[in-house]
Every structure is written in structure tokens, then in C-alpha cells.
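As C-alpha cells, the structure follows; a few thoughts come after it.
Left out: one protein chain. Kept in place: all the others.
All chains are identified by letter, namely A and B, in their written order; residue positions are counted from 1 within each chain.
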């Protein structure tokens, strides 16, 4: 099917939210059964290849860690009451805690406890990936209520040789040039960070799998940091194919959309994302690359310097619910998920359709009137073609300007420029320039 | 005579206004006797070659249309009263209306009538160049007063094979490099659009015809769109000579001056016009090129991409009187015409005098004091030379900076920089660089 880029806009927000709800209870980590179960649920919706990389594998400067799994955990009072219970929230255990089961004095216990005094009802989210340590996270109110002298602590977890799991969905397009979309799957019950990214990425892959595409697309579902490092280490030969890339995360909160540029800063993906946000009709921000954040850190390391940006709403660390139990099913909403999805679709639509054309009548304007193209009135919004957009496309289709260049210079929405190019192609006033002839223009 | 660029500043506004008044009654169109009569009146003031291009001639994607002429037109009531009368205003007839003479019901008549309800006393200006249609324009009050059931309509016009007329005035300078000044002559009784352009262009040609000039100058008086297309089609071999170009229009209204850049955006004409407006002491605006407006559309089509900008005051469509009977002799004023003329002169003066020089004493400053050039006090305004302007010219005359470059970097008026260069030439501290040696510097 030729890509017409339509999808059920009415229901997409609910679909995304439903998938998040399904994934929410699972206790994920950078390895283990939680990640595997998550990949299985993604694999129900899209064709997904699941890779297992054994513990101990060297990946650049890093080593794939032992696999962590957890069955249960609690802090029990002398009266036998579970005052902190993993079954209530998997955030209660510091992710990657080593197993422990013993009596412990309150004072010693407190060295292993973490709370958020500024939000006394929230449980913080903490990890101990490379430390071989253990601990509990709890609400500040729970912490204040610990007035017994001794407690029983139990973390029924295993940290043993196993493997790191990640999923990959590859859609073959007309060329081997590819668009990379990646999202992290290692966080436990946190909705915005990053079930929102998982859900949007999955449904994008599902939508695109029905299209005939110019680019090939690679969707990665990976644990943060170690996952992208592992994938990059095992796929160096494929990297030259990556022409555009996006890290997707934090897509369900009420904040405005934020695009963080790739390291290069002027890649096509940077211009495409900025264009879509600018013409979205809503407030947004575009920020420069910085070498901390999500997996763009690895894709944009100096040895690769890939054109990979990051689309999010409120950035990490900039909303109070970040990395806490308040990042729950009430924090993300279908309307924001749908809005983020729509922006992703617009960005990919732009990349797919950004080509250069040649005005076949470059000396003076062609007479639009005799072709019924003069004083056309554009439709509301961005899709309508009008005389002004036709004149822009004609004037700049000189082989030095892509449709995105024209959209930027004219300050018109890319879809309007693309539709205008289609009208002019139909009137035989334009001819396409093959990608191969203008590789430099593949911007 | 060596160009000293002086002209009677006191009377120029009245001269321009008088010429506009003379041209105002004529019913012009893109072809026909009105345009021819206009060219005859221009030809009384400057040496003008008049060209006739026959109807049916192919000019790029267009065809020169049949020639349109009109003698009379009216809408007559059953009582025999001319309720709309071409003799009162030639705007009453849609320009290029085909002949008609018959009785017509009011309802059918109304399909051929155009008014401006928001300005009930103004007649709109409309054309039907490539449609073979007819109609009348009238005031909204006239329209409301049409309460008879039937009217007699008469348009005593002809639309027959003939020719398109345009005028060309070429002034030979020291080089074949040329400056193109063009203005449209196709509008009937509208003063700002474009008798103001015709008058300013004519008097500029008249002024320059008395000078020894570096550049050759070509002044075109052409019907809009079809005229520039026709000229371009017949003169392709001359286009490489065009180094700078200006479309002149809308030069008599009270609004601030507006310069619309050429497609290239950084041509010498763009920098010259921006410099003159910046140093004019009045508010102004400089806008980017866009592919709609006046004949810069054709000169800046991608097949030519000539360095042609457009100087106007309030842009087309941005003043309520635009394309209506209110664009009359009261709307344009001598003072605004004189101001526009002065800015044109300054732009051309800058182009003529923009050269590069070489500081003959480039190591450290020369001792200005022993030459009587230290602590000179500049005159009021832009013309005075002072130590600061001398130091700027000395410091930047390194063969990499033209006088315009120096004026821009120093934020001093070009005339002051030019005068300073003359003083330094006189003191043998500067030597000119021949154009041919620095073609890239011909900016």
C-alpha cells in the first residue's frame, strides 16, 4: 500500500494509553524477565526480532552485566507486618539490588533507605546497576513511621550469568538508507519514562509496516546505555546506512514538546523536527545537543556522530514526578500521547517526502492560469495548495533546494509544499531529481 | 559632464507630481493606445525606444495577447441616465473586458459588477486579461442604487490582433555592465500603482542622461508580467550584463520605504538599498524575496536569478487604497515622491562609486597631521569627512573591502566614506584597484 500516512487519529491516544496500562505492572530492568515480557508484548503488535547477549560479553569499554531477576521483597516489622512491600510497587526495591534476607537494626537499615522528603507520599526510583549493593525506596511517610528497633529485610532476587535482551523491528524500504527509532525498555513501573516511548515507538512501527516506504526503518527496544552500547558494538557495519535517527521518550506528560538536536546540529532530522514543531500550532522548544540525557549520548559519541536527535515533552529532570512513583497512569494522558504520536508521524512523513525537483519552465513563471492553477485558494490548515505555495515551489525548484528548504524559506508547512509539488508534477511543470544524482541534497 | 549627482531637490517633488497628473487621465492596459500614449509622454522627457511585439508572439510559456482598446462604456437606466459612466473613471470597466452592448436584467447584470462594501465610495480596479469576460466596477453606493429591473450595458471596446508596446531607454556608460531599472505602465488611473513608478523612473533616466557613468543603464517601461516576460524572452543575450536591478513602484504614498531583496538576497543591490534606507534617518523595512509581487518575480525566476530587488513605500495590498479609485492624485504627494527619488539617487550613487582601494601606507597609520588631515571635523549629516572616517578607509583599504564594506563595518554613511576615499586619494595615500583585477570585489 502506498503510504497515505493516515491512521485512526480519534483512537490512537486510547490505543497508546491501553498499551501503557498493559505494560505498567511489569518490573523491568536492564536485564531479566521483566524486559523479556515487555518485548513479548511488543512482539504481539509488530514483527520483532529478540536478541539475547550473554552476561560477560565485552561491548566496547563495557561488559554485559549479570542478569537480575526478582520474585519478592519486603521490610517486615517485629509484628510480622510488611511495612514496605514489593508487591505494592516494584519501585520499592532499588533496581539491581543483590539478594538479602536478615534481621537488621533500624539504624543500619536506614543506610539502605531512600525517600523524597519534598514529596512525602511518593516513592523514588533508584538503581544500583554496577555496584553490587541493595536498598529500598519508600515514601517519606513510611520512613517516618519506622519506629521499631529491628526489622526483617528480604530481597528475593538473583544476580547471575544470563543475558541482556533487546528487540529489533526492521522494515525494508526502497533503499537501504535507514531511519533509526530507538526507545529504552529498562524502567519498571514508570509511565512517562518510558512506557510512553515504548508505546509510541511500537505503534509507529505498526503504522509504517503497512506502507511502501522510501527509507528502511529500524526500531530498537533496548535497555538504556548498556543496550545502545551493545547494539552499536554488534552492528557497526550497519551504521553507515543510518541517515536519520530519533530517540523517543517522555511522550505522555502535559508539557510542551521538546526536540534535542543531534550532535551535528544541522542534520536533516534536526531541521525536520524543528519544522514540525514550529508548524504544530503549539508552544515547543528545540535545544542544542548536550552529552547527557538518553541514548543519543551513545549514538552521538565522537566515534559515531550519527544524526540522532531526541523527541520528548518535558525533559528528564524537569518535572517533579520524574523518577518517582508519581510518574504513574494518571500522569500520562491519551491526548498528549496522541499529540506526540502525530508529531512523530509528521517528522517521518517529512523525511520520506523530502526530495528535490527541477522546474521544467525555469525562465519566467509558467502561465498558471491556462492550467487552472491561478488564484487557487488554499484549504484551512496546512494541507491546501494555493498560488503562493505553487510559486514558491516553482521559484526554488532549481536543484539546489529540497522541499524542506522551500518550506523553511517560505515559512509554509511542509505538507503544503509537498502537495504543491504534487500538483506541479501533475501539470508537468516539475520533474523529480533522483536521489543518487543529488546525494548532497538528501537533506 | 562628470556626475556630481545634484538635482533640483526643491522642485523634484513638484516635477514628479506634475508628470503623474499629466498621465493620470489615460486609460492604460497591458496593450493598446493608453500604453502607447503613456510611452509618448515619457519619450518627450527622455530618449525612449518604443518596441511593438505582435499579438500571438510566443514568449516562453506565454503568448502576447490581442490588443485591447476602449472608447466608451456605461450602464444606462431605462430613463437613459448613465448610472455608471466610463467617462467619469476608467476604473469603471474591468480592464480587458470584451465588447458588449445589450439590455440586461438587474440580476444578470449583478454577476458582472464589483464593488467594495468596506469603502462604499471607492471603485475597485479589476482586470480580466486572459479570460474573455466583461464587467463593471462601481462604488458600493452605486450598486445599492441599482433598483431598476433592467439596464442597458455598453462596453465599446475592441480586442483584436495588434501589438504589445514597451519603452526602453539605454544610457551608455564606461562599461557594458548595466543597471536595470524597470517599472510597469499597464495600470489605468491609479497614481501610486504605478504612475509614481513611471514618474520616478523617467526623471531618474533624465537625470542620469546628463552624467558620465561607470555603468550602462537600461530603463524599461513595460506592462506588468507579460511585459517583463516579453522583454526577457527577446533579450536573453543581454542578461549577463545586468549586474544590478531595481523594480520601481508605489513610490508616492506616505508610508515608510520598503526594499524587497532579490532572490539571491546578498547581491550588491540588496546591500546598497539596505544601506541607503538605514542611513536615511527615517523608519524603513527590508524584506526577504518572495515569488509574488511585481516583475522581480520574472527577473528572479530560477532560470535567470538576476540581482533585481524592488523599491517601494507601503507594499502592494498593505494600504486600503490599493487597487481602488482612492489611489488618486490626493493619495500621492510631492514630498513622498521626492523622498523616494532621493533614495533611488542615493542607491545608484552608491553602485556607481562602490570601488576598492589600496592603502599605499599599510604599515601603521600614516601621519595625518603633517598632511593637515588630523582632527578634521566632519560636517553635519553624511557628507563631511573627519579623522574617524579617514581612519576607517585607511584601515580597511586592503583590497578585501569595497567602500560599501567599509561603510557597513564602520556604520558610517557611504557618502562620507566615499568622500574620505577621495580625500585620501588626493593625499596620495590610496590607490584605486581596477575593476577587472578584482571582479569578485564588484559587490
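Operating definition for what follows: a contact is a pair of C-beta atoms (placed from the backbone, for glycine too) under 8 Å apart; a residue touches a chain by one contact, two chains touch by 3 or more.
Please read these numbers as outputs of a predicted model, since none were measured by experiment.
When the whole complex is considered, the residue among B:239, B:329, B:391 or B:433 that touches the unshown chain is B:391. Screening A:29, A:228, A:340 or A:353 for touch with the missing chain picks out A:228.
Screening A:5, A:24 or A:62 against the full complex identifies A:62 as the residue touching the chain left out. Against the chain not displayed here, chain B makes contact via residues 359, 361-367, 369-370, 387-388, 391-392, 394-398, 410.
By the touch rule set out above, chain A reaches the unshown chain at residues 60-62, 130, 225, 228-229, 232-233, 263, 290-292, 297-298, 300-305.
Keep this in mind: only the chains that are shown with their structure count from here on.
Work out the mean CA point of chain A and of chain B, and you get 54 Å between them.
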